[in-house]
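What you see is the complex with one protein chain gone and the rest in place.
Chain lettering (A and B) follows the sequence in which the chains are written, and residue indices restart at 1 in each chain.
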Amino acid sequence: MGLLPAPHVHVEKGSIDFNGEEITTTSFERLREIRGNEISMIFQEPMTALNPVMTIGKQIDEIFRYHSQLSPKERTNKSTQLLSDVHLPDPSRILNAYPHELSGGQRQRSMIAMALAMDPKILIADEPTTALDVTTQAQILKLIKEMQEVHKTGVLFITHDFGVVADIADRVAVMQQGEIMEAGRVDEVLNTPKHPYTQSLIAAIPKLKPRTARTRSEETILEAKGINKTFGGGKSFLGFGKSVNAVKAVRKVSFDLRRGETLGIVGESGSGKSTLARCIIRLIQSDAGEILLDGVDLMQLNRNSMRLVRSKIQMVFQDPFASLNPRIKVGDIIAQGPEIQGLTKVEAEGRARELISIVGLDDKAYNRFPHEFSGGQRQRIGIARSLAVKPEILIADEPVSALDVSIQAQILNLLDQIRTQMNLAMIFITHDLRVAAQVCDRLAVMRYGEVVEAGSTSELFASPQHDYTQSLLAAVPGKAWQEGVFTN
Amino acid sequence: MNRSAKILRYVIRRLIQAIPIILAIIVLNFFLLNMAEGDAVDVLAGEAGSATPEYMAELRAKFGLDQPLPVQLLVYLKNIVSLDLGYSFRHDMPVSILIVDRFWPTLLLMVSTIILAIGFGILLGLLAATNLNTWKDAVISVFALITYATPLFWVGLMMIVVFSINLRWFPTSGMENIAAFYEGFDRFVDITHHLVLPTITLSLFYLALYTRLMRASMLEQYGQDYVVTARAKGLPERRITFGHVLRNALLPVVTMAGVQVGALIGGSVIVESVFAWPGLGMLAFESLFARDLNLLLGIFLISSVLVVVVNLIVDIIYCFLDPRIEIS
Partner (left out) sequence: MHGFWGRFSKNKSAVLGLFILCLVIFLAAIANWIYPDDPFRLAGKPMSIPGTNGFLLGSDTLGRDVASGIAHGAKTSMLIGLLATVAAVFIGIIFGALAGYYGGIIDDALMRITEIFQTIPSFVFAILLVAIMKPSIESIVIAITVVSWPAVARLVRGEFLSLKTREFVQACHTLGMSDSRIMIREILPNCLSPVIVIGSLMVATAILIESGLAFLGLGDPNIMSWGFQIGAGRTMLRSAWWVCTFPGIAILITVLAINLVGEGLNDAFNPRLRERN
């Protein structure tokens, strides 16, 4: 669309043919006519893609102003019609709303409405559902398909997720380093990939098939009873009076964790799963409940006695970039833990070097800084850090969601292998049911701070009881494809 | 509740929030007064030339200076609330009357400066950002960089050397030609004529500041995703710049304008003393030489209150510019 920041980036050669017109060399004025009118685009992050200080209505209205000769009244009517077409409730209210007043899904719907305003011939969708929750993603995908039917629009859908590809595409092109590796009809490419890159990508996709359950150990290592956490929200004026906007992040959550098993906690963003993890490891003080570790209630411990049992529960974090201190050498990051536990410098260094090799990194990593490593490697460093103090329980908070699919698989394998080796109990927090299916023996599904359903992974997948679990399972992209029923 | 009612409530809440700040400043003022060597009685005695210790003790009792500090503080607070800012022994006048007298020239100077600095700052920043990496941008940026580093008083003196002494375009000092007894429109022209150099001097630094801020802010906004969206919608660049980017880019400039008001008052002390502009700054300069602490503290207090008021106004303007602000 000629949107790359000129003059630094430009199309070096080749041609883009649009209805017999050469776009790469066309005039800027002509390009402006095409944009929004004949080709339009939606983006990954609807919050930043919309102007924060302009109402949705005005942002849609602009398109008509510059691409048509409609009167103001006609423009408003058409805008309202568009918003109701994308199934937004109360379109006239949304017309006057600012982007921050809408939810993520609503914003993306507004973007789609805007993009379809002039009945474009082509809609380019750049990862339009990546920033959304699974259930919202499913709805948006459905909407795009529906709009495609109605407006007879060609859709160029850019995504990293093969599940989404399976759900939406007719044809697919697989790209690596700026080149198209393979292209063809979607069922052909997905079911019988020819290029090795496509094959490796598809092989790395976690399957939505629960792992074979292992026998449960009799020994309970951690038990949580009735954990509650409410966030105060903003303090009211001058700090007096009741606090407003209190959010109940975790409500009466109980579970038990046996030695050697992996408990998955799944839920969408805002379900309280990360808060729960931080309550267990006491990064956040929960309001009520008991956390029994080997029979000792962690909630009763003060800072000093807590420090002594810290080493028993460790955590692996989501963001491999934020979870390592950029100013400290990798070796020291790993050795810090053992040192705090009372080992000498030399012993701690030995432990650190040992762990660097266990997690599959080169020994030279010891003297490097975190920014010299890739995301996957950093995640390995994070795992090494948490294992250095010989924990009994590992809490992994979305450990792979910031990584590419192929690297995801490697890290999941590493975690699985370490768990078996060290007989660790693991709490695995994820929003991705496919990942959860791969690693978890048991699952707890959370929504609005509550556990709505819990049980062994295979049972839960086979016969989900709660409505929400069912809708989560149904929303997993590419489900039909993975189950071998292609409806395209 | 509709938006205007919300804004009204917000204004009232902000007014109430300003009270503790003003109280704290009054208390600070009181302690500064007590920190100073010698009290009002010493000053009076010094004026008179000689005074017996008995007479001084009597005077102290009369002014309540023999009371314990907390009591004095309460009395001081009560005085301030009843707009009694103390007595200037040097001018033989209540401080509050002196300040009211000198307030309007300062306000005039500040308002004209703010209009000039923000207006041209936004314009130049916009010009620099839309002509990025051209000679226009380079000239504006170098100009901003240099004025940003120049001391105000020196600019003022150089202005006088060039425009008053050599070119004789503008008067060197004062606010009006009192000897000419102008009235009506002539007086307005005369004051405006006197106002030019002080305003330019005081505004140069802020002009540089707002130019740099506006340029940076525009460039930052140009990099936002919504600009790509706007291009993808096929809007012309003019519409993108003025309809989308400008309003977002103005937000930090407005915030800064509020923050800088305090500094502007500081600057006006210097500029007024350079141009003998008969405002609060000049008064402060005079009281400094006369060691008239009561007067100095009074000016300090009033200028602080002025900043509180201006900040409130800026916050209200901000509410209208940025719908994201939580005002309920």
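Please note the rule applied: a contact is a pair of C-beta atoms (placed from the backbone, for glycine too) under 8 Å apart; a residue touches a chain by one contact, two chains touch by 3 or more.
Note that the structure is predicted; figures quoted are calculated from it, not measured.
Shown chains touched by the missing chain in the whole complex: A, B. Although one chain is not drawn, the whole complex shows that of A:N325, A:T344, A:N367 or A:S471 it is A:N325 that touches it. Of the candidate positions B:M175, B:L195, B:I270 or B:V314, contact with the unshown chain belongs to B:I270. Only one of the listed residues, A:L95, A:I281 or A:L412, touches the absent chain: A:I281. Within chain B, the residues in touch with the undisplayed chain are 20-21, 24-25, 28, 32, 35-37, 145-146, 148-154, 157-158, 160-161, 165, 259, 261-267, 269-270, 273-274, 284-285, 288-289, 291, 293, 296-297, 299-300, 303-304, 307-308, 311. Mapped onto chain A, the footprint of the missing chain covers residues 239, 278, 281, 283, 306-308, 310-311, 313-315, 317-319, 321-328, 336-337, 340-341, 371, 382, 385-386, 389.
FYI, only the chains that are shown with their structure count from here on.
Within the complex, the chain B residues that touch chain A are 13, 16-17, 224-226, 228-236, 239, 243-244, 247-248, 251, 321-324.
Residues 1, 3, 32-37, 40-41, 43, 45, 48-54, 62-63, 66-67, 98, 100, 111, 114, 237-238 of chain A touch chain B in their complex.
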